[in-house]
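Every protein chain but one is kept in place in this view of the complex.
Should a chain be cited, it is by its letter among A and B, assigned in written order, with residues numbered from 1 in that chain.
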Amino acid sequence: MKNFFKRLSLVCVVVMVLSAALTGCAGGKKGDEPSGNVSEPTGEAVRGGEVVVGIQQDIDSLDPHLAVAAGTDEILFNIFEGLVVPDENGNVTPAVAKDYTISEDGLTYTFILRDGIKFSDGTPVTAGDVKYSIERCAGLLDGTPLVKALSIVSHVDIVDQSTINIVLSEANLEIIYYLTAEIIPASSQESGEIIGTGPFKLESYTPQEGITLVRNEYYWQEGLPYLDKVTFKIVASAESAMMELQAGSIHIYPYLTDDQANELAANFNIASNGSSVVQALYINNAVAPYDDVRVRQALAYAIDKDAINDFIFGGRGQLIGTSMLPDYECYVDGLGYEHDTAKAKSLLAEAGYPDGFDMEITVPSNYQIHLDTAQVIVEQLKEAGINASIKSVDWSTWLDEVYKGRDFQTTVCGIAGSLTPSYLLVRYQSTAKNNFVNYYNEEFDALYKKISTSLDSKEVTEGYRTLQTMLAEDAASVYIAVPPVLIAMDKTLGGYRFYPIYVQDMKYVYWTE
Amino acid sequence: MKYIAKKLITLILTLFLISVLVFLIFQVIPGDPVLSILGTEATEEKIESLREELGLNASLPERYFDWLSGVMKGDLGRSYRYKENLNEQMAVSRLVAGKLPVTLTLAGMSLLFIIVLSIPIGILWGGTKHKWLDALLNVLAQFSMSVPSFFLGIIVIYFFGLIMKWFTPGGYVSYKEDFSGYIQYMIFPALTVALPKVAMTARFLRNSIINQLNADYVRTAYSKGAGRTRVLFLHVLKNAMIPVVTFIGVIAAEIAAGSIVVEQVFGLPGIGRLLVSSISTRDYPVVQALMLYIVSAVVIVYFLVDVLYRYIDPRVEE
Partner (left out) sequence: MAEKRTKVKKNIYFRVGLGITLFFVVLMFVGLIYTPYDPNAMNSSEKFLAPCLSHPMGTDNFGRDIFSRVLKGISMTGLVAVSTVAIGGTIGTIIGALTGFYGGIVDEIVMRINDTLNGFPSILLALVIVSILGPGKYNVILALGILFIPSFARIVRSEYINYKNRDFVKSARLMGAGSLRIIFLHIFPNILPTLLVTITIGFNNAVLAEAGLSYLGIGIQPPDASLGSMLSDAQSYLFSAPWYAVMPGMTIVLFVLGFSLLSEGICSK
């Protein structure tokens, strides 16, 4: 982050050319070392072969710009690429573009297309395709931005056959991370074809069963991918995934529970990594009694995060005290509230609830970890005199009532972070559409507004820190943990890489003899 | 003919009623298909444009009659949830056609198990003179009828899957990929569906046989010197089977409608699971189509049984 932002902030740097990966901690992720460690097999890498990956949920859309579920993005990552793509350190690295420059005022991004790059059907990628893709995301085609952050793109100009200018209406330090938006052929507007430039191409998709990808013959990176075919198969449950792993009908399963990981450790490669999800007891700040900061603080004191970590994540979760991932440079450690039932009780008494109150926790029933966490919370709150009950609802009801309708008291869920720290903070502006917790703090709003257009990286980082502290002090919600990702893999598979975002990158994966 | 016409009219009326009901019900249930598709990232513009695209902005009667006129032409509409490619939503008929074979295989195999197992057991049970055998079979039957299907499924998974390792629980393979592997896997859920029904059918047959054994014609046959086995197989069975056919028909209708719970336990991608997930994502066109299927399956099977019953039992008249 430091280097990248520093360079931008120096006015004397007129043009910055990036040919390889961005150095430093771009986007705020503490780079340098890969986030997770996977032990590699000893054998030689073999070309070809087929791998079956177990997944939990059906994919929500095959349209890369419309897909929103993390579980879909991690698969589509193999089919589509943007001008730049994220790498395993959380930086961006050129893909469809071979390099790019940013103008002095931070408003114009100039991309040079990679020579000879082709879509998976063999047609070359043109400047027109890039223009179409970016305009589609930015809402310049029909006024509907598909990627919200790109709505600050004012126009896209084709300079020549391989040069594109993307012009912004306001400067934004983080926009480059959203230019990972997938490039699709302009012809797909008519044909609807699902084609990208990624290492694999779509072979077939069967709703509720799975999706099969085969190797893209025209992939630009020499020698990649290793595999001929990758199948993402939807498994019925975590338990059946385990049995399938043992029977060899799936080779990789990335969503193990702690108990399962321990059970499989002898025969499989097990690796763990942070999940980039902020799990919290999100509180509706606008309804009584939660509109009283003392009540929210009391909840925070009453909840024992260590116990939750123990019960649900086998101690592998990273505990947090604010809406930020510890992987980010700007993360403020040590925020939040230590478990202290007595303090919780006295705060409740102060707020006028010496005997506690009834509380409802709405939980999306398709997420077992949140449901389990809520059960532990109910027990912990009992000690502080709060009588909590769980209302489990299906995902679409949750979206409708809680996320959109804001008709709830509290909810346990996770919000997935992205490559930029702002993503986890922007939603706490009082005017934000996705401020479903109804957080309201004028200082927060003012500061966020100030730093969002700032080009001074130091100011931005400091601002992010202050914002996190505000959220913690106001106990906007009770931030619990970043749940771990536990993955089991066949011992003869190599090349699996962890990313700081949800991605199953299969292009480096190979079998050994 | 008159009978058939009357039944057909009832069928159509029932289907119409159900379709109106389903349409209305989904107006009351919280949850929005558009939000369900767009998730937490939805912007107002995105929601509005998708709503327009899916035709959700039209009024309720308008949407209903659009759907109805589509069905008349054999078009079940398009799924809200699933897309064929970037531009087109997946046709409901294609989606359902992909899942129906699984449910029908399950139903067919379970029906096969039921017939093959329950008839010999029922005959043995009804024909036996041994009190202890009668009691043993009765206890077994009572027991298997008391096991809820999901628990039975769990037991089958534990015993045949984990202990005996005869199949990989959850390791369903599509019939398109490996047909024999598919059939092998389907044996176990089919057994789960069949077992309680075997008990019911066998018991029903037993009672029916015992009823017949007390009839006058049996006494006549005995008095003419016919042996027990001969009486049982030549005289009694034919008459005793008639009510059993109806009974099996009712069961067939029930399993053709799909077993939501058993599909869930075994992770089968059949219409039961499609229905549950379509309800939770508010994919109404799919729900509508599946409801139509379920109701027609039930009514049509009943109808066939009725016709069959008329055919084999000459006493029933129009």
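In the analysis below, a contact is a pair of C-beta atoms (placed from the backbone, for glycine too) under 8 Å apart; a residue touches a chain by one contact, two chains touch by 3 or more.
Treat the numbers as computed from the prediction; the structure is a model and nothing was measured.
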| item | value |
| --- | --- |
| Chain not shown: contacting residue from B:N57, B:S146, B:Q184 or B:T220 | B:S146 |
| Contacting the left-out chain in the complete assembly, out of B:I12, B:V116 or B:L162 | B:L162 |
| Contact footprint on chain A, counting only the chain that is left out | 237-239, 242-243, 257, 259, 263, 307, 310-311, 365, 368, 371-372, 374-376, 378-379, 389-394 |
| Interface residues of chain B (partner: the chain not displayed) | 13-14, 17-18, 25, 28-30, 142-143, 145-151, 154-155, 157-158, 162, 254, 257-261, 264-265, 275-276, 279, 294-295, 298-299 |
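Quick note on the criterion: only the chains that are shown with their structure count from here on.
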| item | value |
| --- | --- |
| Mean-CA-position distance for chain B and chain A (Å) | 41 |
| Residues on chain B engaged by chain A in the complex (per definition of touch) | 29-33, 35-46, 48-49, 82-88, 90, 95, 98-99, 161-162, 168-174, 266-267, 269, 273-274, 277, 280-282 |
| Of all residues in chain A, those that touch chain B in their complex | 58, 60-63, 66, 68-69, 139, 142-146, 148, 184, 188-189, 191-194, 206-209, 235-237, 239-241, 243-244, 247, 249, 366, 394-397, 399-401, 403-404, 415, 433-434 |
